[in-house]
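The complex is shown incomplete by one protein chain, all other protein chains being positioned as in the whole.
Then we have chain A:
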């Protein structure tokens, strides 16, 4: 069965001699892995005695299992950074008992470091560097050689023509290790370290920070500045240095073993040259440090370390690492977070909530899928029902108060999180506390937020539920009852053009007419666009679309499945009616008209229309930016539709690209198969030639398909950006000529939606930078708009 369901290994190191000598080697290897992985977890014995015991076991196993032990230890260094000092201590003890092993481990670590850098695994590489630096504290690595490695890292800042994110990483790797090893390095090599820090300071002063505003969750500096991550870390290191490197938060098990460890011989790190920059290197993007709490927020109990204290950095790092390790299992993740060592000295719940929201709101995107954070917070509330929900409520209240300056993308995520969270707690909330939003213009951030939250809550429940959960004073913010709006219903004006036809079409559909029959019936619908009578009835006829689609949607309005069946059944009719760009636009208009009170239905039907190729992605983009949709332009559902559309386009390109790549691989295999062989050479050759020919043909076709898809993708982005530019320029010019401040609510929303396009699809957009710059984001553009583009470019400089 699955080895994941671990057996009852509850004696990690406490009974080292109870080994079954008749066990299979593979069982012993598994046991070694389990022992090593679980040391440091809750145990009846002390950590020190467990480490001592485990070191004994491993030392005894070295003759037979050295390589396995090396690999396990390298893996925990890379994958369990939250337990770093536990493992560095273990390595220290092993090195004290077996000098050669210590040397081999260091070599293996260096090899692993090189590999992670080559594979673009930069966060893991940071953990490795930190591990190596903590090994200095365990007397495994000599301090001067560590300083030398750091010097090599910092010299990357002198390289020319490299992306800034490259030198950023090397500086980060050095700075982020200093909380662990700063004291020791300064004690041994203070002159060199001072020089190092000066170099870093110089670099930090001259590096570009154009990207920062695009990554900030709040635009306001108060109450907590959203600092660029390197700036924050630098301030923290400076403060640590001022405190003479006294750091009291990190658990340091090696201190208890000092008498043993200081007898050990140390190793020198081999000189380490950072691998040269290559074009396929993908360095981590810069980020902004998310802060929402400070020492004034936790009412009683331990005080929250200050924003520039190194403790704050270490706590946040460790909490991020725990989430990274355990995000797939929310109960384990919650338990691990809540059992953070040293939790009694810090307001742990506040740190946890801050770190979780920091990840959820991270720009461009959270490290993990959004819904994970909702599920994790629910588990945390279950485990700490007396305290965590209050912190969460406090956090929500704070975020509500600061909505005015919150980035629109982050507000989207807040809306999704809050509504989903409430749906797990019977929608209980003190809405009256937010009564201040009722006196504001409904487009302002606070009432808008409440309105969107209630809409999302309704989607997870039903209309009456929402009416019941909010006070009557909130009625203006309650979403519309999600019923359809049939234009040709019983109360409709029978003189509407096409009214009579709707009955005929309706009956035809109910009598299971075929697509052909429907099209024949529709021939009788006059075309309001054409006055001449050479009309064959095949051109764009908005009334035909209206009559047919309204009737069809009305008959299928019972559920989305019914609507999907209807669209599938009459696919041919719809394709015929929407053969032109105008047709595609009109079908979207009719759909919107019919379901305008039910945005979710619009969303799923637009998705279906794209997937069945009745409309294309560009049509959806044009529809969203059309004047008819202007009144809904700031509504959340509209942007969900647009981003979903872009994602479908991207996935489509990826899919064909994958097919092309697979065909190419197949061809290569086929070509390599051509070996001179005995037997029916001629026949075999002919067969393989045929196959090759077919594959080559297929590859050519796929190549064309990929090019065509990419062209469509590029066009989609061009349309979207073009429309944004037009809208924004209009607004800016209008404001300028009438002397009005450009910073209206609408403008903030619009410009941040433009930013959002860049942020949410940055990987794809980066491919088309050249075209974008030449065609759209030229120097003639208003600088307000151009700035967004420049900030985006700065993300990977």
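Keep in mind that, in the parts below, contacts are C-beta pairs under 8 Å (C-beta built on N, C-alpha and C of every residue); 3 or more make two chains touch, one makes a residue touch a chain; residues count from 1.
The working rule: contacts and distances are computed from a predicted model.
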item: The complex's invisible chain, by UniProt name, from "AP-1 complex subunit gamma", "Nuclear cap-binding protein subunit 2", "Cytosolic Fe-S cluster assembly factor NUBP1" or "Queuine tRNA-ribosyltransferase accessory subunit 2"; value: "Nuclear cap-binding protein subunit 2"
item: Chain not shown: contacting residue from A:162, A:398 or A:604; value: A:604
item: Of A:54, A:74 or A:200, the residue in touch with the unshown chain; value: A:74
item: Sole contact to the chain not displayed, among A:325, A:485 or A:715; value: A:325
item: Missing-partner contacts on chain A, residue numbers; value: 2-6, 30, 33-34, 37-38, 71-72, 74-76, 79-80, 111-112, 115-116, 325, 328-330, 369-372, 374-375, 378, 416, 420, 423-424, 426, 456, 459-462, 559-561, 564, 600-601, 604, 607, 644
